[in-house]
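Missing here is one protein chain; the remaining ones are kept as they sit in the complex.
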Amino acid sequence: MLPALGVLFDGAAYGMLLFLMSVGLSVTLGMMNFVNLAHCSFAMLGGYVTVTLMNALGWPFLATLPAAFVAGAAASIVLERIFFRRFYNSNELNQCLLTIGIVFMSIATAAYIYGTDQQPMQLPSYLQGSFTVAGIDLAVYRLFLIVVAALITAVLMLTLESTRFGAQVRAAVNNQRMARGLGIDVDRLFAVTFALGGGLAGLGGGLALPMLGLDPSFALTYLIYVLIVVSVGGLGSIAGSFVAAMLLGVADMAGKYYVPALGSVLIYLVMLVMIMWRPTGLFGRR
Amino acid sequence: MQKLLCGLTCVALALIGAGSASAQNSVKIGMINEYSGQFADTGAQIDHGVTLWMKQHGDTVAGKKIELIRKDTGGMFPDTAKRLAQEAIVRDHADILGAFSLTPNALAAADVSKQAKKFMVVMNAATSIITEKSPYIARTSSTTPQLNYTLGQWAAKNGIKTVYTMVSDYGPGIDAETWFQKGFKDNGGKVLGSVRFPIANPDFSSFVQAAKDKNPDAIYIWIPGGAQPAAVGKALAERGIDTKKVKILGQDALASETALKSMGESSLGIITVSDYDYNHQSPMNKEFVKTYNAEFHRNPDFFSIGGYDGAHLIYAALAKTGGKADGDSLIAAAKGMSWESPRGPIMIDPETRDIVQTVYIRRVEKVGNELLNVEIAAVPNVKDPAHGAKK
Partner (left out) sequence: MTSETLAAAASAAPAGPNEFLRAQARWRWSEIAFWLATLLPFVLTPDYLILASQVAITALFALSLDLILGFSGIVSLGHAAYFGVGAYTAGLISVWGWGEPLTGLLAAGLAAGIVGYITSFVIARFRHLALIMITLGFCLLLQEAANDANWLTGGFNGLQGIQTWKLLGIFDFDLYGYTAYAYALAGLFVIFLVARRIIHSPFGLALRGIRENSARMPAIGAPILSHIRTIYTIAAIIAGIAGAMLTQTTETASLESLGFQRSADVLVMLIVGGTGRLYGGLIGAAVYMVARDQFSGLNPQFWYFWIGLLLIAIVMFLPNGILGGLELLARRLKVWP
């Protein structure tokens, strides 16, 4: 039983990371139907901001995280204003092409500024190491990840369920035309949601540094996992993204521990099974 | 529509025109390398090694001007690598092919080297069979069996009786596992278990846990460079592996400079095998590291030395042939060539055209304020065991 709990814990931490990086994409895809393949570029930006602030300016790790969020949000707003809003009514393939172009440019820019090597970073000592509880080794950083992500999830869910803004978001995701008809400024709502999603991705990128590393190809490598989380969870659903991310994180860890020969294949198998069973995702609508 | 095609062709022609130079008095080296994508950093280091040599020794050898033609494969794309090698020879009139960081790319280009009879210098790719694919290939880096067999041998002879191996599940990793285990078992060691993890694996904790559960004297880990070493370090720290009790064994990339920076103190005690580290204590190397830093603002690594010595080989071979740049003359000149490199003495084996060099066993220790690879053993004149020349 003990190793299983350890695997569960590790999987939950990995899943939380995936959730943070994916939730923004799920909501914006669900609300505006805008395929933003550059979503992981925001995560990458957050990662680079964290690394720069820590290594070049000596900021403590925790202080860089809000900065990563702000960077992701700011980049989202800028891109949304300049490029994305022209393509809301365009067909999906064009949106793909536009955002892939942005991904390429972001990768090249990151390579130009930071080089193509892995970015080294040192966690503060109070986040390193692990402690043992009832025979299971719990890594401090993973616990930190779980706590932070759980807090953010709680805040998101509260916002969604109990605030006016949340109600407007839910309405716009459910039926955009109707929401507009009721006088909700969907475009502004989308800009704010987009910024929020980008900010969360940036935060996810910063938090992912110690676990997933950072180099310019990050924007493409993790795009596949984010797409998997979003499609399995269902578009426009925070709860869906959460459950899907946890499912995939745990499945991935469990697979690697118990059946290493399956390796990364398990995540794809799980995805295929889930999507064939529920094509619109676990909590999706369309 | 045809205007578009015509326009593009015209642009292409203009670019060719702009780029070509007279073929008589120059020798061109087609660098089939990764300048973009995932492997761009190793590609950059190889390139730096070559350009540093050229800067130090001028760009003329035996009356011929040496020119580099850089071609980007973008990553592991053998069909692109082959095309670029063909184009370098056909379009740019390259006489020599160089760089080759990745095995599939090297294997594909080997066909071109054989067909066009061009000298080819492999500066990083580490699979043994590469040198067999064309009689015009020489290698100045290292081979996976050369390094890992030596490590296995050393481990068994130095108090490690049982080991658990973990490698990345692809060609080089499987190669490393095979030869490490062979070296280890040939000298009396026992392998308790092994696992292969997926290539782009971001998280090692479950694997390290499984290894720890088996309670071996040492854990052997083979992973490619990039994000993985740091992730492994973290997993080791998280699982509470004490490197004094359970030795961690690996190959160069596990303890590269970036890896050590990311792992921090959790890397202390990790034992790796390599042909080169910037901390190698020889006067020639100290000078090399100083010049490299002055030029590129970073330390050289084993990729850089492959490039540096590759350029050395090309220059030395050309000097010996008096400027004749055809494949037969150059490879004949290269065979048996030996010299003192910043890494130590090296030689190009006349039979296999592969590299023969000193292999170092190092341990991560704190020297002053830095984490460095300190040499604890050196095995000289190691040939590639896969070609039958076992020590």
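Each chain carries a letter (A and B) given by its place in the written order, and its residues are counted from 1.
To be clear about the criterion, contacts are C-beta pairs under 8 Å (C-beta built on N, C-alpha and C of every residue); 3 or more make two chains touch, one makes a residue touch a chain.
Bear in mind the structure is a predicted one, so any value in this text is a computation, not a measurement.
Touching the missing chain, out of B:D79, B:D213, B:E287 or B:E351, is residue B:D79. Contact with the chain that does not appear here is found for just one residue of B:E67, B:D111 or B:D186, B:D111. Listed residues A:V7, A:L138, A:L227 or A:L282: the one in touch with the omitted chain is A:L227. On the side of subunit A, touch with the chain left out of the figure occurs at residues 29, 83, 86-87, 90, 92-94, 96-98, 100-109, 111-112, 224, 227-228, 230-231, 235, 261, 263-265, 268-269, 271-272, 275-276, 279-281, 286. Take subunit B: the residues that touch the chain left off the picture are 1-2, 4-6, 8-9, 11-13, 15-16, 19, 33, 35-36, 40, 44, 70-72, 74-79, 82-83, 86-87, 89-91, 103-104, 107-108, 111-112, 115-116, 127, 129, 169-172, 174, 198-199.
In the analysis below, only the chains that are shown with their structure count from here on.
Subunit A and subunit B have Cα centroids separated by 35 Å.
Contacts from subunit A toward subunit B in the complex involve residues 3, 6-7, 10, 14, 108, 111, 115-118, 120-122, 128-130, 132, 137, 139, 141-142, 210-215, 217, 221, 252-253, 256-257, 260-261, 263-265.
For subunit B in complex with subunit A, the touching residues are 36-38, 40-41, 44, 169, 195-203, 205-207, 209-210, 213, 226-228, 230-231, 234, 237-240, 258-259, 261-262, 264, 266.
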